[in-house]
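Entry: chain A
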Amino acid sequence: MLELRSLDAGYGSFQALFGINLDVKAGEAVGVIGPNGAGKTTLMRVISGLIRPGKGTITMEGRDVVATPSHRIVDLGIAHVPENRRLFPRLTVDDNLKMGAYMPGARAKYAERLEFVFDLFPRMKERRSQMAGTMSGGEQQMCAIGRALMSDPKLLLLDEPSAGLAPVVVQQVFELVKRIRSGGLTVLIVEQNVQQVLKVVDRAYLLEAGTIRASGTSEEMMKTDTIKQAYLGV
Partner candidate 1 sequence: MNSRHAAWGIGLAALIALPFVYRDPYHLHILVLILIWSFAYTAWSIMGRFGLVSLGHGGFMGVGAYITALLWNHLGVSPWIGIPVSMVAAGILALIVAYPCFRFRITGHYFVLVTLALSGIVLQVITATRDYTGGSLGYTPNRAPSGHGLMALQFDDKTTWYLIALAVWVLGLLIWRWVDRSMSRYAMEAISEDEDAAAAAGVNVTAEKLKITLISALMTALAGALYCQYQMFISPDTVSGIAVSLQMVFAVIVGGLYVSLGPTVGAVITILLAEVLRIGFGTKAVGWDNLVYGVLLVIFIIFLPKGILGSVLDRLKTQPKPSGSK
Partner candidate 2 sequence: MQAFLDIFDIYLLEAVVNGILLGGVLALLALGLNLIFGVIDVTWICYAELVMIGMYGMYYMVQVFGLPYWVAAPFAILLVAALGAALHYIVIAPLLTAPPINQLLATGGVLFILQSFATVAFGIDFRNLGIRLPVLAIGEMHFSYSRLLAFIAALLGMLAVYFFMTRTYTGTAIRAISQDRQIMSLMGVDTKRIYLITSALGGALAGLAACLLVLQYDVHPFVGLSFGPITFLICVLGGLGNFVGGFIAAFVFAEIISLGGLFSDLEWGYVLAFAFFIVMMFIRPAGLLARRS
């Protein structure tokens, strides 16, 4: 579904990613793990078009992502839940969800999508007229995921969904990810919480200093010595 080939990216003169090759197949959940500053967020941003790559190609179902204007990438079926959620704090939950369905294709399915999101997060239905910025961190994360789902994406990019949340809430968020992917959605997830994320995904890539150091199924990754020592603490 998603293919990245020898991708370079960065900010100005600072290069954050070097020759990334990455694949996500339809129906898969794929994780990208690695330390802080490894370029995980950059990777997500370059896929969703928030920053444009220096070199290399990105294709989504055979279509060229790099050549697509950033505001059209969501139309290719890619929805990005950004780091720190980035809700519109002074808009209501309803309006935040509405923004997720901004694209003409999504507007037509608005009612249907809204029902889907409210089914998934009944809490959002209760909070629909509340300002998004006044909700708890966990609720905001639900709202952010809900907003991304409003566009009826094929591929969901999740950037550190557990960051800054209480441990109990982190558990809930990963439960949610499981439910979302059981609905057939393809997920690419970036996480520092390696232990948790490896339980959710089928395959994972290890990103360090802007390059991919290792990749494999979750079981393989969990058995890899370097990952065991550095990220799993065993």
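Please note the rule applied: a contact is a pair of C-beta atoms (placed from the backbone, for glycine too) under 8 Å apart; a residue touches a chain by one contact, two chains touch by 3 or more; residues count from 1.
Behind the choice of candidates: all candidates are chains of the complex that A comes from, given by their letters.
Quick caveat, the model's predicted, so the values are computed rather than measured.
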{"item": "Interface partner of chain A in the complex, by touch - 1 or 2", "value": "2"}
{"item": "Chain A residues touching candidate 2 - in the complex, by the definition given at the top", "value": "48-50, 69-75, 79-80, 82, 86, 88-91, 95, 98-103, 106-107, 147, 151"}
